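Not every chain of the complex is shown here; the ones you see sit where they belong.
Chain lettering (A and B) follows the sequence in which the chains are written, and residue indices restart at 1 in each chain.
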Amino acid sequence: MLEKIKKIGVLTSGGDAPGMNAAIRAVARSCAYFNLDCIGIYRGYQGLIENDFELLTARSVRNVINRGGTFLKSARSAEFRTKEGREKAARNLTRAGIDALVVIGGDGTFTGAMLLQQEHGFPVVGIPATIDNDINGTDYTIGYDTALNTVVDAIDKIRDTASSHNRLFLVEVMGRDAGDIALNSGVGAGAEEILIPEEDKGVEQMMYSLEKSRKAGKTSSIIVVAEGEKSGKNIFELADFIGENLEGYDIRVSVLGHIQRGGAPSCYDRVLASRLGVGAIEALLRGESNVMIGITNKIVTSVDFEVAIKEQKPLDKELRRVLNITTV
Amino acid sequence: MLEKIKKIGVLTSGGDAPGMNAAIRAVARSCAYFNLDCIGIYRGYQGLIENDFELLTARSVRNVINRGGTFLKSARSAEFRTKEGREKAARNLTRAGIDALVVIGGDGTFTGAMLLQQEHGFPVVGIPATIDNDINGTDYTIGYDTALNTVVDAIDKIRDTASSHNRLFLVEVMGRDAGDIALNSGVGAGAEEILIPEEDKGVEQMMYSLEKSRKAGKTSSIIVVAEGEKSGKNIFELADFIGENLEGYDIRVSVLGHIQRGGAPSCYDRVLASRLGVGAIEALLRGESNVMIGITNKIVTSVDFEVAIKEQKPLDKELRRVLNITTV
């Protein structure tokens, strides 16, 4: 079966993440190294349906390793969510002589890949790339480290203002289901408290922390709020709530938003993307399919898509404790 | 009169701006150079009323030139807006043996200084520091250049996502009365269009530009929106308005917010702050008062507070034209 693979397609799908280009580059370079053709598929699964293909040589991917976003672009595809859409995609792949597919993205991306594999027996491996780090079976996803640096850099700037004016800032960061960005950037930025999806009593804990630090004479603070936290209030309502229940704070809100997805990838994300891109091609050459190539304890590993998608990553409780201690 | 000045107070007031610390440093170092005492006043005019003073030596300002915010802190002072408050302030200055005052901030700061001078004959000079660049009589205010770099860097990140997903982004930047940040960062970031307070037909012009570029096949674009633009819609309403009136755009909003005020100052802002800080002390030593020390055509100049505050800066029409041409 191994000798069958001569041509490999690669696409990026879902929200873009810094390092996606480095992953595409590693895929294309690995193909060149192993004498395989590499076909870039534009706009994710939608491009698969619309035959938006282009040959990628080792040269095509020069000078992309340091660029944010994805030059193959990404898009949502309603059509690919239908059985007919996936049939069309499989037909296009076969017609183009593509033997296997590398998909770069998050759990939505892997779900699509799994269906393609199940329904059409098409060999697919996935590479986890999302700033949220919410994929099971890999310690890190591509883009996460860069996003943390972007967030911490932004909060450093906000703190200049916070401490110049003795203000309390609520800073909203990404993370719909996972508090990893909030927790790590909260520790890294020296935040007072965090609100995350994994915790129920976040608001009470926050009010308690603020009360305590106000009594200690602290008047400028940063609270990092994950967008998916569970208080039922949006960040502006949270600011009002604090203002109504605690005196002596001049409160401001900052929603970091889309800047978190962009920027030149960090060295870590480029190295990770390079490892996983090479790993994906080698996995396909070993005959693997239906797996995500992740990193666990610094080792490149294969994990079934089912595992990557279904399981929920637990919160890093030790780091939660470190936050509590260092904001004393 | 000149020989009377032996001790000079310095404070920062209003919104903080990168480079304020560099200006304080230059004031303190100039005092040391001319054998004057320098007294740092904390929390702006409020600290003046509350005697929140500290001696600043040449050493006190080591390693602050590169820091955002203001280590003297800034605050609003309702009390200083009253005649009684200013009396108290003048009394405190006299009691502390302070002969003259340097105030670093924007037009609100200068208005306060003017009243102190008028009511109590207290010598004051101002240094323009605000990211908005909305002060008349100076080509640049301290902090503006840094804010432009911060905005352009943020939009570069957003564009990574915009072009990966073929999206239209509305990016809100600071500028309540002046479109300088929006216009310059719009040109610098390669934005499609801008909405600014100085223009009435902004929305029509924007819809026209978008229509034109959509027809030309462009599907990802950036619109830079100054917070004080005059459409009567907030940025989310603007996004809805575009969505309702133009098909084919996937629209997102990003409000850059407070990150624009922080960060290490650019080289230009540090040099400008150093020039103006030296200029302020030299102006006081020459016997000047009631003036702002600004920069015009690369020359440090004095401008009456009245002029700095009252006149409105015109929009840079040549640059507006450059934007129109380069987004063709």
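Just a few scattered comments:
One rule holds for everything that comes next: a contact is a pair of C-beta atoms (placed from the backbone, for glycine too) under 8 Å apart; a residue touches a chain by one contact, two chains touch by 3 or more.
Note that the structure is a prediction, hence the values are computed from the model and not measured.
Total copies of the shared sequence across the full complex, per this structure file: 4, with 2 shown.
Definition applied: only the chains that are shown with their structure count from here on.
With each centre defined as the average position of its C-alpha atoms, the distance from chain A to chain B rounds to 36 Å.
Against chain A, the residues of chain B that register as touching in their complex are 12, 16, 18, 20, 43, 67-70, 73-75, 150, 154, 156-161, 163-166, 169, 252-259, 261-263.
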